[in-house]
Every structure is written in C-alpha cells, then in structure tokens.
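Reading through the structure tokens given below for one structure.
Note that one protein chain is taken out, while the other chains of the complex remain in position.
Note that the chains take the letters A and B in the order they are written out, and that residue 1 is the start of every chain.
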Amino acid sequence: MNQLNLDHATASAVFNKNEPRVDWHDETLWFVRAKRDRAAALIPEWEDLREAASQIKNHVLSNMHDLLVQFEENARKNGIHVHWAANADEHNDIVLGIIQKTGANRMVKSKSMLTEECHMNNFLTSHGIEVIDSDLGERIVQMRKEPPSHIVLPAIHLTRADVGETFHEHLGTEKGATDPQYLTEAARQHLRDTFLTRKVALTGVNFAIAETGGFVVCTNEGNADMGAHLADVHIAAMGFEKIIPRAEHLGVFLRLLARSATGQPITAFSSHFHKPRPGQEMHLIIVDNGRSRQLGRTEFRNSLKCIRCAACMNTCPVYRRSGGHSYHSAVAGPIGSILAPNLDMKLNADLPFASTLCGSCSNVCPVKIDIHDQLYKWRQVLMREGYGTTGKGAAMKAMATVLESPRLYRMAGKIGRGVLRFSPAVAENRFNPWFNQREMPAPPSESFRDWYVKNKKS
Amino acid sequence: MKVGLFIPCYIDQFYPHVAIATLKLLESVGCEVDYPLQQTCCGQPMANSGFENLAGGCNENFVRNFSGYDYIVSPSGSCTLHIKDHLHATNESEATTIRSRMYELTEFLTDVVNVSSLNATFPYRVGLHQSCHGQRGLGLAQMTERMLPPFSKPVQLLNLVDGLELVQLDRRDECCGFGGTFCVTEEAVSAKMGKDRVADHLRHGVNYITGVDVSCLMHMEGILKRSNSNVQIKHIAEILTATV
C-alpha cells in the first residue's frame, strides 16, 4: 500500500478501510492536542504571546533581506561557513560536497524537515553516503523505508506492535516485544554507537539569530547534540524563514513552541550554537527552494511564519482521520497544504481541498497564520490556473447557472425533490458518494417559498 | 425594525420546517420579517470549490433581493459567514452595507434583539453541535483552541428553554466533516468525521442533536438514519419555538 502516489481523497479512503486503526490514530493525536490545551491554559498571557510571536514574524518577513545579510556576517565572524542554496538540488550538492571533502562515507542526522523537502537522504545514498536518522521516530520510519507522517512525531502512524516488528527485523529485539521502554533502549544502544562513530553530523535549525549569528536546535532526545558535539563536522540546514532578529525574541518562541507541539513547557534541550568547538568545522546552509517566491505571494506569504510545531496537524480533524502520508508531501496537514502548492501546483492541487475549512488550525497556530483562509484562497488560485478537472469546472458552471437564476433554481428544486420522492434510486445508489455511508434527506412536497407564498403572502 | 429573511437554498428545498420555525421565532420576538421571493443561494458551493469567479450571479441576485433591510437574518452560520466575508457586487457600496447588516439567527437574537426570555419548552436531553463557521467564523461561541473566557450565544438561548437538558460533549467543538463539497469529494474522511461526532452525542445519551447550521445537521442526520438511530436532529430555531 503506497499512499504516496495517490491523491488525498483516495489515500484517505485507503486509510479509512481499517476503522479501528483510524480511531486509534485520531485518539492518539487528540491526546496531543489536549496536552497542548492544558499547557497553554497555564499561561495567562497565551493569546498575547501568540500576538507577539506573530508580530515578530511579520517583521521578519518584511525585513528578510537585511536580517539574512546581518545573520550571515555574524555567523561568519563566529567561524561558521555559510552556504546559500537556491533550491533542493543545490542544497543536496552542498551537503555532499562537505561530506566528500572530509573523506567520510556516512553521516548521522537529527530531524530536519528541510532535508525531507529536498529528498536529501535518497540523494546522498545514491552517492554512496550512508545516512542514519537519529530521532527515534525518524529512525523507525527510515528502517521501514517510509517518509515521516508528522513533522514532530514522525512515526505517529505506527503502533508499538509495528515498531516492535521493525526493531525485531533491524535491531534484533525479541520477536513480539512491544514495550516502548524496551524498544527505546534498543534504539539508544544502536544509535549511541552511531553517534560515537560518525565524523559528520547534520542537524536542522529551529531559529537563527541575526544579531548574534548563532542558531538554536530543539530536541527532547538530545540527538542533535549527541551528533553535533561528537562529530568533526557539523552541518546545519535551514530554510531562510527561520531567522529572528534578536536572542531575546527566543523568549517568545521557546515559550510557545513545545507547548504548542506536545504540551511540554519547553523541549528537554534548546541548544544555542554560535561557534564550532575547537577543532570542529561548522557549516550552515541557507535554503530558498521556493520560499522567496512564496514571500512574493501576498495572500500566502505569511505561511512562512511557521515554526513547525505541528499543532495544526494535531488539531486537524481531517489529518487525524487521514494520516500524514495521505498528504504526499514532506510537511503534511493544514500547514503542508498551504506550503506544498507553492512548490508544485499540479502535484499538490488536491491538498487545499483536504479540509472542511473548520478553522481550528488557524486558532491553535502559535504565530497566527490564517491557515484556513489560505486554504480557501489556494482553491481559487488552483482552479483559476486550471488545475481542476474539466468535469469539475463544467459541473460548477452548471450549478452556478441554476443557482443564480431564481426561476431555474425553483424549477430544479421542484424537479429534484419530485425525483427523490418518487424515484429515490436515482440518488440512493453506489455512484452517489453521499449515499455510501449516509441516508439522503427526506424531500418535502413543498419548499419553504411554496409554503410562504401560500400562507404568508396575501 | 425591518428584517429580511435569508433562507439558504438547501433549507428552502429540504428543510422548510426550519425556515418556518425561524420566521415564527423572529416574529415572536417582535420583528417585522419579510422574505424576498427571488432569493436563491449565497454562492458558497462554487466559492468553496475554488470557483469564486462563478459566484457573481448569485452575488448580484443576493444584492437585488436584500437591499434596503435594516437587518438580514439567516438560520445558517455558514451561509451568513460566506456573505459577510465574500459578498461583492457591481453595486459594491450596497454589497458592503449588506455585509455589515448580515446576522446569523442566534447572534441576532442575543446581540440585536437582546432576547431574555422565550416561551419554549423542550423536555429532552440535547447535544449542541457547534458548527465551525458559526463558532470560529462568526464568533458565536468561544472555541476550545483559544485561551479566552468562555461564552456561547446558542447556549445562552437554549438555557431559556424550559425542561431542556444540555449535555457536555467530550469534544465540544470538533468539526462534523460536512464541509460543503468536501462531503462528497472526500467522502471517506467526511463520513468518518460525521460518525465520530454523532458517537460523541450518543455516548452522552442525547435525544436530539441541535445546531445553528442545517448543513451539519443534515450530514449527521444521514449518519443517524443509516444506523437506524432514534436520535433526531433539530435546528435551534425549532427548539426555541417548541411547545409541549
């Protein structure tokens, strides 16, 4: 079952064939949303904090050029090698070049959604570089040759039994073992050996500080630190939107990030890197890959405010019931659905429609991105640019013709109700998606207007 | 005050009793209500499908029908929100006036009419479905996502009904999965969301599920009926006008 080649609706239908599994997935993520609610409720100034974060990010978007230049200059002064990548290919080439220069043929990597976006692992593997993901969730999906299904909880689609099976196969744990403590210990031993033997480590970047030329990486496991502090070469990769003006702004973001993500007050490690340790080489890659284009889209630019907390995924009733893989994109869920069309409209034209526009996402978002409004706006753009099917366009045109004409509307209503009353089979069949799991509403003999004209208009 | 009653197309065609209850309710609180006869649809079905450009005819027709009223009231949070957010017309100043005078039924009753008592009795256990467009879009009630003081305009009104017992749901404001054309284009997820929402109400032993949006209720009704449940749906206007 490879959901990645299917559109969202089809992949979701596959996902929903196993209803108990959907229930489990939904409950597991709802549990995370509930933890987020409890953590946020403990902060009396929560809504003001969101507003502050949103305003800081608005400033960042508007001052991006100068902040990037300032950051680069300060990072260089700190002894960090700064690279610029216009797109995914350039990013991957830069990483490969750095690794090859060290003579290494393997690397340990902590979580970086950017490298997922760039499909870096496959690229490096094809050039003979072994990459081991060190975040536990990422390691699990890597062993299973799957992409992460969630940006914070990469293996959230898997049960402990699934993980037990995977570890039995790859790490030699006991068959049938499913205790998370036992399984985590096995991964700890396996990855500890990896950390101790790799010369090159790659990490993502949560925040880059223009004022000081340093960057912050947040993890709970400590895997980014283990990799970076033991390696001779540390590569950090960031989308350019990760920039913030000053270190004191971290006070706002670090208060919001983990609470929004998992309901923790802060991640276990919030590590601030400014200089390589003596004898170490530190590289930082600043990646565009469509971001400057998105910055120019007035209606969609503020999607670049995202701090990748995934609160919008955990709260999304569609995500919880369709699974991350149904979004066939490195970043799934509501935020992914407004980012992905910028990367490829044709490939991702289905994603803005994978929503009921319920608006929960926009209201959990710690930086106040108007996600559901952008989903609506992407729909307009995608249809205008011709990424809808011709059938859909024709159906909509026909619908509009009826609905804009009082006479046609009344006629269609009358005929429709009549047909449903006397020949329900016209609608009650397997070709009607509504009828698949729902009964049709009972059609009345008269419309409200009929009643009104009869009873109210003299 | 002169109120123009906007009855969304699917209510007109499939749920006329909801429209009748709305009309009765508005008249019972002293409004002079007029139903413009040439009205059709707010245009949302096209717009939410990405064809806002095809909604122009509906917009023009809406403006023709609803110009000149002090208030325009509708028993639908979703259609009200659509008009408030997206109504534009050749006569843009008229469209702007209409947008500012557009109210969903319950907010009109609590905020404009300031209803403090109702002559209604409904001695049943009732679950309230907080429709998203009404709740998050129009701000009819505080949403669980925000860390702000709670309030609910629909609950405020339901509390005025004799005998009504409102249940507390496990997930107070999760979407039911209707979502306009989403209900057919994403049938699997839509139906699953609806089943889960209905199950929450059933777990709490409701006799009726109510709400401010017939579209959500229609979706949940379809699911209830498929499982041969005795639980029924009632639009809030029906409950607010119910007598024993």
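Everything below uses one rule, namely that a residue touches a chain if its C-beta (ideal position, glycine included) is under 8 Å from a C-beta of that chain, and two chains touch if they have at least 3 such contacts.
The working rule: contacts and distances are computed from a predicted model.
S.K.: Name the omitted chain as UniProt records it, choosing among "Acyl carrier protein", "Cobalt/nickel transport system permease protein", "RNA polymerase subunit sigma-24" or "LUD domain-containing protein".
M.R.: "LUD domain-containing protein"
S.K.: Considering the entire complex, write down the shown chains that touch the omitted one.
M.R.: A
S.K.: Can you work out which residue in A:Thr10, A:Asn105 or A:Ser271 touches the chain that's missing from view?
M.R.: Spelled out, the listed residue whose C-beta touches the missing chain is A:Ser271.
S.K.: Which of A:Leu49, A:Met120, A:Val200 or A:Met440 sits in contact with the chain that's absent?
M.R.: In the full complex, the listed residue that touches the missing chain is A:Leu49.
S.K.: Of the listed residues A:Arg160, A:Lys346, A:Arg384 or A:Arg407, which contacts the missing chain in the full complex?
M.R.: A:Arg160
S.K.: With the missing chain put back, one of A:Leu183, A:Val233, A:Leu284 or A:Ala330 would touch it. Which one?
M.R.: In the complete complex, the chain left out is touched by residue A:Leu183.
S.K.: Footprint of the hidden chain on chain A, which residues?
M.R.: 28, 31-32, 45, 48-49, 51-52, 55-56, 58-59, 61-65, 68-69, 78, 84-86, 90, 134-137, 140, 153-156, 158-160, 163, 180-181, 183-185, 188, 191-192, 195-196, 209, 212-214, 220-223, 225-226, 228-230, 240, 245, 247-252, 254-255, 262, 264-277, 286, 288, 292-293, 295-296, 298, 301
Please note the rule applied: only the chains that are shown with their structure count from here on.
S.K.: Taking the mean of the CA coordinates per chain, how far is chain A from chain B in Å?
M.R.: Chain A and chain B have C-alpha centres separated by 32 Å.
S.K.: Okay, in this complex, where on chain B does chain A touch?
M.R.: It is residues 7, 9, 11-17, 19-20, 23, 35, 37-41, 43, 45-58, 60-61, 132-133, 136-137, 143-148, 171, 173-175, 177-180, 182-196, 218-219, 221-223, 225-226 of chain B that touch chain A.
S.K.: Which chain A residues qualify as touching chain B in the complex?
M.R.: 8-9, 12-13, 15-16, 19, 22-23, 26, 30, 37, 40-41, 43, 46-47, 315, 317-318, 321-322, 352-360, 362-364, 376, 379-380, 382-384, 388, 392-393, 396-397, 399-401, 403-406, 409, 413, 416-417, 432-434, 436-444, 446-453, 456-457
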